Each structure stands twice: as structure tokens, then as C-alpha cells.
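Notes follow once the structure below has been shown.
Only a single protein chain was left out; the remaining protein chains are all shown in position.
Right after this comes subunit A.
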Amino acid sequence: MAALATEDVASDDLQCGMGIDSLPTQPLHYNWVDVTDEFFSAVKGLELGQLLHDDLFGLFEAMSAIEMMDPKMDAGMLCNRGSKATLNFDQAVEVGALKLQDLCLAEEIGIIDSTLSCLVSWLEGHSLAQTVFTNLYLHKPHHIEDRVMKAFSISIFKIVDIIKDFVNRALVFEEEDFQPMVYGYRLVPDVSEPRTIGMLKEVEEELHRRTRSKPSDLCSIDEHEDVVALYSRIKFMRLLYQALVCLGRREPVGLGDCHRLLAGCSELMVTMQKTVGRGLQPEVESDHPAIMGFDPLVNQRLLPPTFPRYTKIKSRVEALEYFEELLNRLKVVCRITSHSSFHSALDFFIEFSQHGPCILSRSILQLLYLPQCNRVFGTFNFVDVLRDAAKNFIFPPALMPKSTLLNNTQAKEYVETFLNHCVRPFASLVQLCGHNRARQRDKLAHLLEDFATLQDEAERVDAYLHNLSLKSDSPRPHLACFGTWILYHTLRIMIMYLLSGFELELYSMHEYHYIFWYLYEFLYGWLVSALSRADTFLMEQEAMAESHRGRGAKKNKAKKKKTRPYGREIAMYQALQNLCGGFYKAMVGFRLDGKIKLPHTEFDNEQVRYEHRFAPFASLLTPPPMQYAEFQDMTSLLRYEKAPSSTNLYLAGCQLFHKARSMLETINTPDQEVSDLLKVSKTNFVVLKLLAGGHKKDSTNPPDFDFTGHCHFPIIRLL
């Protein structure tokens, strides 16, 4: 007993010492008294489930406590597992676990590839502390004597820094996308950009010289291969860094350099992928690179108490694949600079986002288009870009060059104010496309509120200008010009919102029919009519302009009339409308046949679901939201004199799919989207035809909806 007690005292002293060193705010002295036995006998007196606590502390507070010794919550537990203590940089150097010089080629290649794996894991949302900074060489890059390792380590810091800067500036990340924390590591701000590139170049040239000496025997052939592998990696780092710097320049530049650098990276990537098997490999397959210089737990104690926990580092092969795809994405992103009109830029953003790109490419795209808010490509005023967009959309008389409408100061002010009010919602729309797909849905719902206000203002401005215009010398109707423009965008947002539910797999099968109904009966129909209105308006305007100009260009005019400006877009939306109609009819047919399992209304009310699904539309006045009662009214089969049978419905669906198909076939220069949709409409046409013919009539097996061909419009399969 006595011995134990003295030991206790000794350890107490130690603890006290620690307290003084690190936590000066703590009391200087603890007077520790062992109460273990007393404590455990005292708690026996409590009843089962009884908690002993102060008045100020309750179950609510207790809930947020982290549980020690629970591997999921207790990040510190891992450090204590096993006997091997984690070594920091200095300790590792001291015991010889970390070489600062004379690294062999295999070691250098191995460390580089593993660090790249860590970098990719970071880009996929893990913390730096658990990925890149598990590389001990990065803890003190200036102490490394090996020139290859030093140049590489510094370039990694620089790249981490620049990526972090991109993501932080673009602000399209959420916690699940990206962890910007650096845990107190300094990203070598003392080494300048040219110095970094210089260091890499030096190493690169030296390696290049070595690659040129022809190998003579087997052994040196092997070495030669290693030198080539290392050379391509170092050069890759330099080109990647330069490409990122180039993309990050704040002043508007041509991206010619950038294209060249990215192309260079892609070329080197081929060699890197071929040589991925070279270099030091970990002895055992694990979730973390277990080679010299890496320790997965070295930063464990830097992590906050509750932390996501387990990090699996990507394999080297996967990491290089990621880089290959990243390079391709960056090349695509650079193309934004050729989209000078707002509408084509917006389509580019939406299209790019559909492939679920990584956080880095999403951020860079944002920064290339709107490096500062209100400045497109850093040079054009966003208001002017929007003015052009509205003008080219429908040629509002007020925005036409010879118009006298804006000589009226009041009118001018209204138009300018309206366009200025457009800036924020449209900028949010662009920014929203940079977020990950799941978050976009949420943000689309909120954006509709802004567009509802814009719609209201647009209609008022239109009405004012209309009155003004009718009184002027050259009366021109100005009804629904800005209004149609805003309506077009509002409808597209509404459609994006509804369709995203399919992509994110939010809807149950028994909900499909009203989602498709809404798209078929209203949204696509309205969108087509908005575009048709713009279309006719444009043509009238052009005809007017022609007649003003005289009869000189008569032939030209005749030619022009044939192609309607929005022909392709209208055809596309009509096809989609028919497609949705087909799905709607099919769904009602399935319900009649009892193929779809319906929830019990007392637990899962259809009205509640319906109202929840369309809740964001409630803030809109134009287009008016459709209430559940209206839905029931319009879709009731009792409306028909003779209630249609499921066969009738399948036939009707069949016709709609056929219509969709013929609409799609009229589109010239079809892209991937069109051919995917064609396949969906063709297959569904056949399926519904079979159903109408009585195929599997008696089966109550639910149909299968296969979204692999298209993420919004499924192929129906019968089981």
C-alpha cells in the first residue's frame, strides 16, 4: 500500500509539472487524493437509472459529451493502440527512420506517389492532418537535404495553398466537400512562386541529363526507368503548379498558356501511370501508405475531440486516375471564356455541373466566370451582361438601340433598377451551379423566392413601358418582355428543382405520377409558350427592322424566316413535355392495375407529400402554384364520360412517347442528351405497347424504373 501511495505521489508531481508548463490558467497545485474505492462504493448507492448531478447540469448537457474509449468518437484512442509510439520529424530523424539525404530513386518515387494519393484524398473531403500532413517530410521542408524531396515537398505546400485559395474564394463548398483547416502548418509563405518553380526546374534538368545517358546493362536499364519515372513526376508537379497559378491570376488573361500547361501535364500523366508500379511500395496493403516518411497518427492529437475519424487514403492507381480526370475537367472549365453571352454561360454551368465535378474544378469555373461579384471574366459589368441577355432574349423595345423610350428619365430609372435587382439572383443562380448536386436542390428552392420578387418587378416595368410606348410616335407593345425573360428562368429553376428529386432518389414510386403530371401539364407547357412568345416577338422585331431598312435585303429575309431562333430549344422542351406525359399516363395505368404499392393514408397522406414536394413553388405568383385540390380535380378519372381503363392509359402513354421520339428526331445535330432521351422514349414506347396488349396484365409486381440511361427520365422495365 505504502509503495503504491508513494508512486502515486511521484506521478502526481509529474502531472503538476505538466499543468504548469502547458496550461498556465490551471491551478498551480493539485492536491490529489485517491478516491477510487470510495467512489465506486458510493455509486453503488444510486438507483438504477438515477443520475447524480448538479442543478445546472442535466441530461441535455450530458448528451453532447463524447464517449471515451469508443473508437468512433475518441480520436485519441488510436494513438495508444499498439506499442509503437508515433515519432515526430526530429525523433524520426534521430532514430534514423527518416532519411534527409541520399534517398534512393525508388524511395523518392514511392514518397511522391503516396503524397499524391494523400493530396487526392484531401481533395475528396478529408482533413489535411490525416492526409497530406501525415508525410513527415512536409513537417520541416527546409531541413530536407535531398534536393528532389525538398523541391517536391515545397511544391506540394504551394499546390495545397493555391487549391485552398481557389476553394475559399469561390465559396461553393460545404463541409462534406472540403476541409480547409491547415492545423497550424505554415504553407511555406517564405518561398516565392518563381523560387518554387526554379527549384523544380533545377532538379528536373539534372534528371533530364541523367535520362539521356543510354543504359548499357540490365541493372542500369532498371535505374534508367526509375530516372524517367522520377523526371516525369517532378516535371508534372511543376506544370501542374504553373497551370494552377495561371488559372488563379486575378487579372483577365487569355488561357493559352494554361491549355499548353494542362496538355503537358496530361502527357506526363501517361508516363506516370505506366510507372506507377515502380518506387517503394508498402509491404502490406493498408488504408494508409505505410512507407518511410508516413505516419497516419502523427497528427492525431491535433484533431478536435470529435472528429471524422477514419481516413482511407486512395490507392496510387486511383489517385493518378483522379488527376487524369481532373486535368480533363480543367480543360473543359477553360472553355467558359468563349461563352460571352449570359445564357450560353449559364447552360455551360448547368451542363458542367451535371457530371458531378470535383470541388476544385467547380471552384475554378466560378472564379473564371465571376472573379469578383458583378464583373464577368473580371472585365464586363454583370449588369451589362444581363442587359444583353434580356435584350437578345426577346428584344424589348426599351433596350433596342434606336428606342426613344429611355429618354424618359423615369422609364430609364425603372429599367436600370430592375436590371440592378437582377444581378444578385442571377449571380446566385450561377454560384448555385457550383455547389454539389445535393445542396443545389436546397438552394434552388430558396432562389425561387428571389425570382418571385423579380417577376413582380418585371411585370410592373413592362406595364409602365407599355403605356409609355403606346403614347409615343412609334407605338410598340411592351407587354411581357422582361416578364417573359424572368419567367423563362423561373420555370427552368422549377424544373431543375423537380428533376433533381429523381437524381437524388428522393421520390417514392407512388409519387412519380404527380411529379410527372406537374412537369407535363404545366412547367414544360409554360416554358414552351414563354419561348414561343419570345420567338414571335423576335421575329416581329426583325421584320420591323427590315421594313425600316427598306427592301434591299429581301432575299435574306426570306431565308431567315425559316429558322426560328428558339426552334431547337422549343422542340427539346416539347419532347420532354411529351416524355413526362408518357410517364404520367403510365403511372396512372400502373396504379389502376394495382402494380404500385400505396402507403396507408393514415400514416402517409398523399396530400401532405404533395404539398411538401411542391412547397417551394408556393412563394410564386407567376406561374401560379397548383394546389392539391386542383391536382385531384384535374386528374380524377371521373371527369371522363367513360372512365378509361389501364389499357387506354397505356395506349395514351404510348402515343406520347412516340410524339416525344418524333420531336427529338427533328432536332438536327443531336448531342448525347438527345440520343439518351431517344433511347428512353423508344424503349418506353415498346414497353407501354406491350402493356396495352395485355402483357403481364395480372401481375402485381411493381415495374422497375431504371435511371442508368438518364438520371431524370427512367426506362420502365416489367418484372
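Rule of thumb we're sticking to: a contact is a pair of C-beta atoms (placed from the backbone, for glycine too) under 8 Å apart; a residue touches a chain by one contact, two chains touch by 3 or more; residues count from 1.
Here is the rule we use: contacts and distances are computed from a predicted model.
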Undepicted complex member, UniProt protein name, chosen from "GTP-binding protein", "AP complex subunit beta", "LSM domain-containing protein 1" or "DNA-directed RNA polymerase III subunit RPC8": "LSM domain-containing protein 1"
Given A:L59, A:L218, A:V284 or A:A629, the one touching the chain that is not displayed: A:L59
Contact footprint on subunit A, counting only the chain that is left out: 8, 12, 14-15, 17-19, 22-23, 27-36, 38-55, 57-62, 64-69, 76-77, 79-80, 85, 301, 305
